[in-house]
Each structure stands twice: as C-alpha cells, then as structure tokens.
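A protein chain is absent from this complex, but the other protein chains hold their places.
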Amino acid sequence: MSMEILERLYGNIYYLTSVILFVIGFHTMLTHRNLIKKLMALNIMDTAIFLFFVAIGYRQGGQAPILLPGVTSFVNPVPSALILTGIVISVSFTAFALALVVLLYKHYGTLDSDEIIAIRGKKHV
Amino acid sequence: MFSLTHAPILMVVILLTAAFIVPLLRKHLLVAKALFLGAGLLVTILSFLVAWNVLENGTMVYNVGGWAAPHGIALVVDAFAAYVSLVISVISLVIFWFAVFAPREVKHEVGYYALILLLTAAMHGIVMAGDIFNLFVFVEISSLAAVAIIAVKGTKESIEASFRYLILSALGSGGLLFSIALLFMVTGHLNMDLMRQTLEVTAGQYPLNVLTALAFMVVGLGVKSALFPLHIWLPDAHANAPTASSALLSGLVVKVYIVALMRIAYMTLGMELFYLLPIRQILLVMASLAIVAGSVFAIVQDNIKRLLAFSTVAQVGYIFLGFSLLSARAVEGAVWHILIHAIMKTLLFLAVGVVIHQSGYKKISQLHGLGRRMPLTFACITLGALSMVGIPGTAGFISKLYLALGALDAGQAIFAVLILLSSLLSAVYYFPLIITAYFGHDASPTVVEPSLAVQLPLVVLAIAVLFYGLMPSILLPLVRQTALLITR
Amino acid sequence: MLQAVNILLLVFLVVCAVVVARTKDLLSAVIIFGAYSMVMSIIWQQLHSPDIAITEAAIGAGATSLLFLAAISRTRRHEE
Amino acid sequence: MKKVLPVLVLAAIGMLLVLTVAEMPTFGDGQAPAHRGVMDKYLRDSAQDTGAINTIAAIILDYRAYDTLGEATVLFVAVLAVSAALYQGEHHA
Amino acid sequence: MFMFLQTPVLAVIIPMVLFAVIYLVERRSWRLRNALAVLAPLISFLLLLGSYPQVIAGERVFIEFPAILPPLGMSFSIDYLSLLVGLVVSFVWLLVTIYATEYMVKEHAKNRYYPFSTLTLAGTMGVILSGDLFTFFLFFELMSLSAYVLIVHEETPEAMRAGYKYLVLTIAGGLALFFATIAVFEIAGTVSFAPGGFIAEVSGLAIMAFYAFLIGFGIKAGIVPLHVWLPEAHPVAPSPASALLSGVMLKTGAYGMIRVVFNVFGYEGIRGAGLDNSMLVLAAITIFLGSAVAISQEDIKRRLAYSSVGQMGYILLGIGLLQERALIGAIFHIFAHAVMKSSLFLAAGAVIHKTGKRRISEWNGLGQEMTVTMLVFTVAALSMVGIPPLVGFVSKWELALGSLDAGNWGFVLLLLLSSMMNFIYYFPLIQNTLFGKQQAAEGQASNSPELPWKMLAPMVVLALIIVLIDLFPQNPALDLAKRAAGALFLGVH
Partner (left out) sequence: MWLFWQFRRLCTKVNTMHDMVLEVVNRLLLPFIQLFGMYILFHGHLSPGGGFSGGAVIGASLILYSLTFRFARVKHRLDHDTSVFFEAAGALIYVAIGFVGLFFGYNFLTNRGVFPLGVPGQLWSSGMILIITLALGAKVSGTILSLFQELLEGGSDEHGNP
C-alpha cells in the first residue's frame, strides 16, 4: 500500500517537488521576519506553482508547441500560456512590494516586521 | 439604437482606456478629472442597460476575440454579474465624484484616479468573467490596485498596512492560482461552465484534488475578502487609506471577491459539489465567528475609521452566512447585502472622511456637538449608522430581514438569533457615534460643513439608504434571479 | 540518464530554496534566488516549454533579481 | 507557540498536498484529463486561425488575448503604483 | 393612491408629515410649531372618533399594502381594541402636548422636543393601528427610537446614562420582536392579525417566538426582570415626556401582548401549550415588586415610575388569566392607567416646574400653594389605590372577577395586597401635601395664579374623566373594552 503511494509519488516527482517548494516558501514566509526575505519566499512559492502548472502540461514524448513540419506530438500549450501571465503578475507584485519595502525602511529604519509592528504599536499607545 | 452586444466588454475596456489616458494628463488636471468622471458615468449607463437587457433577454455571453467558449474567453453576464456590476458602477461613480471634489489627500493625483479606474475596471472584469483564469487575472489587477490606492496616501501607517495587505493578498493569489492549476489538471478546461460539466464526470475520480483545490480557493479568496480569521489585514488597511479608497475598499472590493468565490462555486463546481464537501459547514462557522468577532472588536474601538473597518469584517460575515445557508431567502439576503452594505459603508466612510478632514478629529470621543456644526453630514452619518444597525425603514433592515428569514427557512434558527445579536452589538458601537455628536456639550464651534459638491455623494447615498429601506421592490427581480442561479 | 539529470535539477531547486531561506546575507540570497530561477528555467526547457523558460530567465532570474538588488541597495544588506 | 504553530499548519498543508499528489494523474500521461480539454483545437488549428506557428503566442495573443490585456494592465498598475507610492511631489518630476 | 386616504393610514401618516413640517418651520415661528404639535394628536383623535360609528357597527377596517417591504407587506386595521387604545392614546397625547407647550418654555432645545414628540405619536398610532405583526414591529421601532430623544432631552449625565440603557434594551427588545415576527411568518406564512389566532400548532419555534414576544413586549412594558430601564428613564425625561412614556408608551407593550395572545396564537393554543403560566408568574412578580419598591422611593417621579411597573403587572395578569372578564379588566386598565398615570405625572411635573421640588419630603403643605394641582393628584392617586367610584376601581374589579372565573383566589389576594401597598405609598403623600405644614415658607408671591391654564386644563380634564366616566349611564370606555374582549374571545371581528 505505502509502496504504491511511494511509487506514485516518484512518478509524480515534479508535482511533489513543486509542493515541497511551495511548503518551503510558505515556511520561510511565516517564520522569517525580514521583509525582503519574505518577498523572496513569496517568489519561491509562486515559481513552485508555476512549476506545478508546467508539469501538468507535459506529455511524454511531446515537443515544444511550435507547429514546425514533421513534429506531431506536442506538450500542452495551455499551461505555458497561463504561466506567462503568472510570471508577469508575480514580477509586478514583487516590484510593488519592494517599493513598499523601500518606503518602510525610509519611515521605520528597519526591515524587521516585528520591529515595525513594535514601533507602530508604541506610537498607538 | 446601439446594440448591447458589446456592452459587457465595453464596460471593462472603457474604464481601462480611461485609466491608461488619465495618468498622461498630469498637466491638464481638469481634463483628467472630466475623463475620470465621464468614464464612470458612461459605464454606469452601460451597466443599467446591461442589467435591463439581462432581465429582459436572459444571460448575455460575449466571446472576446470571436472565439467561442472552450477556446476563447467568454464573458458571462448572468443576473448575478449584471446586478453586481450595476452596484459597482453606481457606487464607484459616487466615489469618483467624491474623489474629484473632495480635498486632496494624495500627492500623485492623476495616478490615484488611474488606479481607482483600474480597480473599478478589474471589479467589473471579475464579476463578468466566464473563464476562471481570466477571473484570476482580474483578481490580480484589483488586488494590486487595491493595495496601491492605500499606499498612495504615503503615511507610515498606510505604507505598513498596505504592505501587510499586499503580502497576504499575494498569498491569496498563490492559493487561487494553485487551485486553478488543480482544477485544470482534472478537467483540461478553463471555461467555468465546461469545467463544471467535466467535473461532474471526473470529480469522483479525483476527490482529493477537488477538495484541495476548493480549500485553496476558499482560503485564497477568503484572505482577499477578509473572511474571519483571515481578516487581520483589513482594519489597518481600511482605516489608514485615503477616504475615497476606504470607501471603495470596504464598500466594493471586499465583496467582489465573495462574488468571485460564489461564481466559481456555482459556475465551476455546481452547488451540489460545493456543498457536498465540508466547505459549507466551515464557511458557516467562520461567518458566524466573523459576525461576532467583528462586532466585538468594533465595540472597543475609539478611532472611527477602525470601527468602520471592523464593522466591515462583521458585515462580510453576513454575506458569507447568507450564501452558505443556501436557502433562497438567505441568498437573496446576501445578495441584497452586497448592495446595501456597499451603500451604507461607502456613505459612512465618505462622511467620516469629511468629518475628519473638516474637524481633524479621528476619535468618537472628540465628536462632541459636531452634529450641530455639520448638520447635513451628520444626518447622513446617522442614517448610515441606523441602517448598519438594521433599524426598519433603512436599507440595512432589508438585508437583515431576508437573512434572518433565510436562516429560519434553512431550519437554523440559531443563525437568525446570531444575526439579531450582532444587530444589537452594532447598535452598541454605532449609537455612541450619533449620541456623542448630537447630545452633550458643544466642543468645536469653528468646524463648518464642506462645500456642497463634497456633500452631494453623501446625500445621494443617504437617499439611497432610505429608498431601499422603503421600496426594495425595484431591484427585487434581479435579486430573485440571482438567488435562483445560486440555489438552482 | 536524462531522468537522473532532471531529478538532480529538482533536488538542486529544493536545496536552493532552503539555502535562500537560511542565508542571512540578503545579497547572497538574491544571487542564490537568481540561480534558483535559472535552474527553474532549465527544468522548464526540459519539459519542452521554451517560451516560459525564456520568460522565466529574463523576468524571473533577470528582472526580479535586479529589482531585489535595487531594493537592497536602498535598504540594508543583512538580515538581523 | 509562535514557533510551533507554523510548523503544525505547514505539516497539515504538506500532508494534504502530498496525499493530493499521490492521487493526481500520472506525470507525463498523454491521456490525462488536462490534455483532453481545450488542447487539441489549439494544436490543430492555431496556424490557420491566427497565422502564428508558435501555439503559445497564438493562445496568449489571439485566443486568450483578453487575458494578456489584463496582464499588460497588471504591469501598468505596478508601474503606476510604484511611481505613485514613491512620488514626492511636483518638484521632482 | 386612494388606499392612502383611509382613516388608519391617515392617522399615522399625518403626524409623520407634521414631524417633517414642524422640523422645517420651527426655526421661523414657535407659535406655528406649537400649534402644529397640538394639531397632530388632535387630527389623529378626530379621525379615530370619526370611525367610531363604523367600528361600533361591527365593521373592521382593514387596508393592506403587500408591495411595501416584501415578502411581508404592511397593513392597517381598526377594530374595537385598537379604537379604544387609539382614542386613549391620541387624547392623552393631545392633553399632554397642550401641557407641554407651557411646561417646555423653561427647557432648552425645544425645537427638538416637539418634532420628536410628534414622531413618537406617529409611531404609537402606527403600533396601535397596525393590521399585522410586521407593521406593528416597524412602528414599534419607530416609536421606541424617537422616544429616546425625548428621554435624553435634558442631556444631563444621568439622562444620557438612562437613555443609553433604554436604547440598548429597547433595541434588544425590538430585535426579539423581529425574531418573533419572522418566526411567526416562517411558521404560518402570514403575520396578519386574525381573530382567534392563526398558529395551528404550537411547535418549538412557536414557543421560542412566544418567549421572544414576551421579552420584547416585557422590555417595553417594564415587566419585572426587564424593567431596569424604566425607573431610570422616566424620571430624567421632562415631565410631559414622562407622562407620555408612563401613560401611553408602556401600554403598547401590553397592547402587543394582547394581540399576540389572542390574534396570533389564539388563547386556546396558549393555554394548550401552558404558556399562560409564565405570563402569570411574571405578572405576579411584577405587581408585587413594582408596588413594593415604589414605597421606598424618595424621588416622586421614580415612585410614580415604579408604580407604573406594578400597574403593568395588572394588565399582564389580565391577559395571562385568559378569562373574558379578566381581559376586560386588562383592556380597561390600559385606558384607566393611561388617564391616571398621565395626570399624576402632569401634576408632579407642575410641582417640579413651579417649585423645583422633586423629593417627596419637600412636598409638605404644597396643597395650600397649588390647590388644584394637588386635588388632581389626590384624585388620581385615590383612583390608583382603587377607591370605588373612581376609574381605577373598575379595572381592579373586573380583574378580580376574572381571577375568580379562573378559579384562582391567589390573584385576588395579590390584587388586594397591591392595593394596600398603593395605599401605603400614596396616602401619606396626599396627607402631607394637603394637610401638612410647609417646611420653609419663604413667602413666595402667592397672588400670582397657581399655574397657566395650558397646564391646569389638561390635568383637570384628566381628573374629571377619572371621576366621572364611571358615573355615566354607560361607561363608553368600559363598553368598548367589553366589546373588544368579547370579540377577542369569540374570535370574531
């Protein structure tokens, strides 16, 4: 039973890797207090999802979906098309988040999320 | 007569085009403002026409690029979409007006207008999307623009709040994308209708996939729509944004994600599947907790905008509650509440913004006697607050009525009691606002009313509060059809 | 053989992700992150999706890293 | 508590995900459901329909051009957001 | 459109319109404002009087607006009960408003009192003339909320505190009513008052609804565990407002209870489910505690307020006994207590207005100075105690007969005990004021008239009613009460 699951997991190793990357990214995101590090973790999570998506599109023996003569078997082009959008969205988010990081550093003088909350909390009280 | 065939896409594209042009007009502010308002007005007219058309002729489907559903992207304007985009266009037009005429709060004015336009366009895009990835793209636009219209204020607090919002929002997007990937994996389609048809066959084969996809989707959109306990970003973000942004965010944006979730639920999965899974129970519990927790947190706030923000958490709970109770009337109540809460919360945020700007007071305890100094503004606030409490005769009563009736219909009297309990709690936190303003000593004789142009949106919304409180029948057909779509 | 290379690449990916998380020096972390993106794009090339491989190389590894570098140059380099 | 909670959450998510992975259609399977949907027409007709032999370009810029418009808009939002957030006032323009 | 022009609708709408009109004109002319404020209850009163023959002839007026607020809709009706209560309410309101035009001269923010008094009137008339539970609930909320403005009128810290307590409790009560209303709608599919009730089977939800009604109305009527707002709110309000609150608004709770018991559930259903017992227990506690606590109160308005609590217990008792004669007593007591308690509050208000003396111990010998006022007070107080020819006796008599019909001697004893206590807290007061010595006669200029006629006349009219109405060959109020009770019991009309 468990052997079978392991075999399936091995067969789906791309999926498994992307899931692992996702969890690593999420863990980094939750436990690290540095804002830039958080953003890197976010990017890792995003690329993990992209990897997952690309892996969905793969077909055994398929070629790149460029309709050149003589090629008959292609990988699924749809995930690729979607991921293209995903990558651009991800970089947009990162850019804006980094701009906010720069501003936060300007205002608070630190990149530590806990410290920022502490500074803000002090002002509130 | 101009054909309405293209109206759905035009609503999005007009706003987008205006948004692309407006930031170029930094030197011609007047033109920019005119364009900003004109686009809003045009889209409002279009959305009325579309809503009327949907009522008359049924669901509109628009194939972008001329490619029919499985391969191209379809816009599906059913009753729900028409209704919500009507709400969005009308409320956002009011907010546009306010943003143009209210005192300046942001440095980069044309950029701010463009961001608001983009946000509105994205909201229309979300509610009309018939393709799940298209929905995702517009969710991303709106998330980014929503964060941006907080950050433009430029204060320490707003930057901090918007950063937190951005991070959580990005996490939510990740969840959404992941769930789309999982759904695509088991269906091979992106069109929501076709996904549902395929899922009816394959869901049984990959139950865990569908469940995981659903979980990620609920969490992803739940973060964005501030479903308890994922609401932690909301109070800071909404309280520290510029006035018009707060109104837009609290009034519309949060709800659009709920609409997106519901549309995915009934278009992609089918309600049977959606509620076969334990998601419904979880949503019910979360919504109840949201209602209670939002209200309780709101009670202890002294900062008015934070109070309003926490109240939004509770009100989002209402909407989720209505949708997950799933009796016809409860869904109608939730659909009503989308409109009514948009009206009330926009009214309150705008009016409170006016008060804060005119007086400089941000706390309830400072408002002494302002009711006499700013009679019109405070009359509007009073109406809004009464409506939030759900006093009969105001719009807020209607949605509570339908929600409570729906809870009883669903055989869950406890939720009716919960709704009423939260009404009581909202009375506890909204009435001090009014009482402090009207009774007691007069503390600030120098405060005056703002100009009439600033007050116009408030008055319009206040009239809307009264109007829907007394004559809800006018939108009832649309609401009924929406509920039919969902409970079908 | 090719399968082994692919698996090696995947393992490298995971290692990169962990190292990004563990590195205190943000600048190094960014470089490792760039390497991670590069490896990711190679993997995608292996999966016969050259379009996104190129895009990831240009945007994920190039532009994103540059943006990170710019932000770090404006703030501070070490995670405290 | 602050250390334990993320680990628990992640363990739960990881568990769920790994089980899901075990259930998924096999990687690279040409008959997986993902390939039974929209894919065929794209690969068959895209050259005639759009004139582009790169199917992906055909998809993103013709079949799903609306998405790409959204994507371009995201970039636009990002630039606008960044410049509006970092904007310092008129003198700096 | 023609539907709007019928008596019950007009009697509600006109005060509402006048509310807006007063709000608009009050800054220009205080005379017009006062005149309009008096006009509102007068019009309502005359309209109801106009429909008296029709109703007596056995015809029930009923108007329905199903399109407003779907799915429940709104409706208005006049039957014996609502006619009687409506007449009493508008008449007392009229007198109190006339009194107020003089009394309020000394007060600040007059421009707030009159419009909101008119709005409260609109709400109260709406409550009484409503044809279904939902309409009832809507106007109940309107009345409760606009009354808040009257309570906090003086804006002292005590008033604000009492007002806040009132507000929270009244909203809680309103929500309980709301829940009960929609629960009834859920059970029966209708909320229209029907003779004999329309809930066929008293299910679990129905029992919940009943207790929600009891809570909602109990808060308004000041039934004992829920009365906490009442002794605080009534004293702090200006005296005319107290008279309205105690004399009129409390009755809407009792009125609602009658409607619920007889026109929603049906008394057989109530009895079958044993729900009457809870009413009786609450009534007994209310009567006893209300009267007992009143004895210890030093502030005159607080004493009167607690007395009101006790009197509301009578009415609840009359309802809970589910006997025709007891119900006659309860309905008649709505009338009797409205008249008595308003005249008491008006008289107390006159004293406070003139001398500023709120404490009972300061009232010694006031009778010499304010003879007419104290005579009115005396008559009303004696009537409260239940001295035979006066109006208060009639209701107690009917209540006692009803208790006997129910075979329950205990309640007769309770009524006697309560009368005794009433006697204990009113009699020394009367004795001291009429015959006692004034503590410190500072030689006030007593050649000025005792009070302006606008304040005296309403009190005197009320006192005359107290004395004379039972001496009529046929007591019109008792007649209407009998018809109403008969109709409610027979399930007709």
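By written order: A, B, C, D and E. Residues from 1 in each chain.
Assume contacts are C-beta pairs under 8 Å (C-beta built on N, C-alpha and C of every residue); 3 or more make two chains touch, one makes a residue touch a chain.
Since the structure is predicted, the reported quantities are computational estimates derived from the model, not experimental observations.
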Shown chains contacted by the missing chain are A, B, C, D
By the document's definition of touch, the residue of B:Phe36, B:Tyr62, B:Phe136 or B:Phe297 touching the omitted chain is B:Tyr62
Residue list for subunit B contacting the dropped chain reads 6, 9-10, 13, 16-17, 20-21, 23-24, 26, 62-66
Those residues of subunit C that touch the unshown chain are 27, 30-31, 34, 50-51, 53-55, 57-59, 61-63, 65-67, 69-74
Contacts from subunit A to the absent chain lie at residues 64, 66-67, 84, 87-88, 95, 98-99, 102-103, 105-106
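Just so we're on the same page, only the chains that are shown with their structure count from here on.
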Listing by label each chain that touches subunit A and subunit B gives D
In the contact graph of chains, the distance from subunit B to subunit C in steps is 2
Argmin over chains of |mean CA - global mean CA| returns B
Of B-E and B-D, the pair with more C-beta contacts is B-D
Top of the farthest list for subunit B, CA-centroid basis, is E
Most remote chain w.r.t. Subunit D, using mean C-alpha positions, is E
Chain-centre distance (mean CA atoms) for subunit B and subunit D, in whole Å, is 25
Dist(centroid_CA(subunit C), centroid_CA(subunit E)) in Å evaluates to 79
The positions of subunit D in contact with two or more other chains are 17, 20, 24, 32, 34-35, 37-39, 42, 54, 56, 64, 67, 70-71, 74, 77-78, 81, 85
Flagged in subunit B as touching 2+ other chains are 133, 137, 140, 144, 147-148, 151, 154, 159, 184-185, 190
In the complex, subunit D touches subunit B at residues 16-17, 19-20, 23-25, 32-39, 41-42, 62-67, 69-71, 73-74, 76-78, 80-81, 83-85, 87-89, 93
Seen from subunit D, its contact residues with subunit A in the complex are 3, 6-7, 9-10, 13-14, 17-18, 20-22, 24, 26-30, 32, 34-35, 37-39, 42-43, 46-47, 53-56, 59-60, 64, 67-68, 70-71, 74-75, 77-78, 81-82, 85-86
The answer for subunit B against subunit D in the complex is residues 9, 16, 19-20, 23, 26, 64-65, 67, 70-73, 106-108, 111-112, 114-115, 118, 121-122, 125, 131, 133-134, 137-138, 140-141, 144-145, 147-148, 151-152, 154, 159, 182, 184-191, 194, 198, 202, 206-209, 212, 215
